[in-house]
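Take this structure, written in structure tokens, and hold onto it; I'll ask about it next.
Missing here: one protein chain of the complex. Every other protein chain is in place.
Order of writing sets the labels: A and B. Residues in every chain begin at 1.
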Amino acid sequence: MTDIKRHEPKKILANAVEAGGLVFLAGQCAPDLSADAAGQTRQILDEIDRLLALAGSDKSKAVSATIWVSDIRYRDPMNEVWVEWIDSANIPARACIEAKLADPRALVEIAVIAAK
Amino acid sequence: MTDIKRHEPKKILANAVEAGGLVFLAGQCAPDLSADAAGQTRQILDEIDRLLALAGSDKSKAVSATIWVSDIRYRDPMNEVWVEWIDSANIPARACIEAKLADPRALVEIAVIAAK
Partner (left out) sequence: MTDIKRHEPKKILANAVEAGGLVFLAGQCAPDLSADAAGQTRQILDEIDRLLALAGSDKSKAVSATIWVSDIRYRDPMNEVWVEWIDSANIPARACIEAKLADPRALVEIAVIAAK
């Protein structure tokens, strides 16, 4: 049986779940949705740093990311912040697609799978 | 080499695949697509219970879920059923986004990764 550890469980989701040597983060949106796409991405990546640390991991162990942008034109500003953030010696796999998000003010959402 | 076990393989997908201590379910839509979003969600979560059991897991070991709704307004009725279903002591990570689904009558699709 695989050991499972859950961090910040809320009503509908837990922000990070450890299982099988991997950490699965919930899709993160920016805490302050009044920011533009670059600003929201910065906030999201800060949250991801915080959640990975909670689970004993960090961005150098990021394995895969799924990135949703509410308009595909936000891919460019998101990418600029993304490239500054990722560990250039430890680049994750990634998919980036357009999708309407839960809150209409949310322009970016990112879910990460990392190793421990 | 990781041991892989496949359940209910069909022409284009298997409904559940075990690998590396995890179980990956195919995205599930409701068997009866005439139901509303809440009703479809109920059917989907019943299917997910059934498939997790096939793979020797259950919802208390759910690690991560991806939920697609065909209109983001269906997130609320889906969430009501979701909250009743999930094990409140074992909440999974989650992302919920809008996407057009294979069948135009499908309002909700859910894919789950669980531990064993």
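We adopt the following convention: contacts are C-beta pairs under 8 Å (C-beta built on N, C-alpha and C of every residue); 3 or more make two chains touch, one makes a residue touch a chain.
Remember, it's a predicted structure, so these values are computed and weren't measured experimentally.
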Touch residues of chain A, complete complex, unshown partner: 20-22, 61, 63-64, 72, 75, 79, 82-83, 86, 90-99, 113, 115-116
Missing-partner contacts on chain B, residue numbers: 1-2, 4, 6, 9-17, 19-20, 22, 24-27, 66, 68, 99-102, 109, 111
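By our rule, only the chains that are shown with their structure count from here on.
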Cα-centroid distance, chain A relative to chain B, in whole angstrom: 21
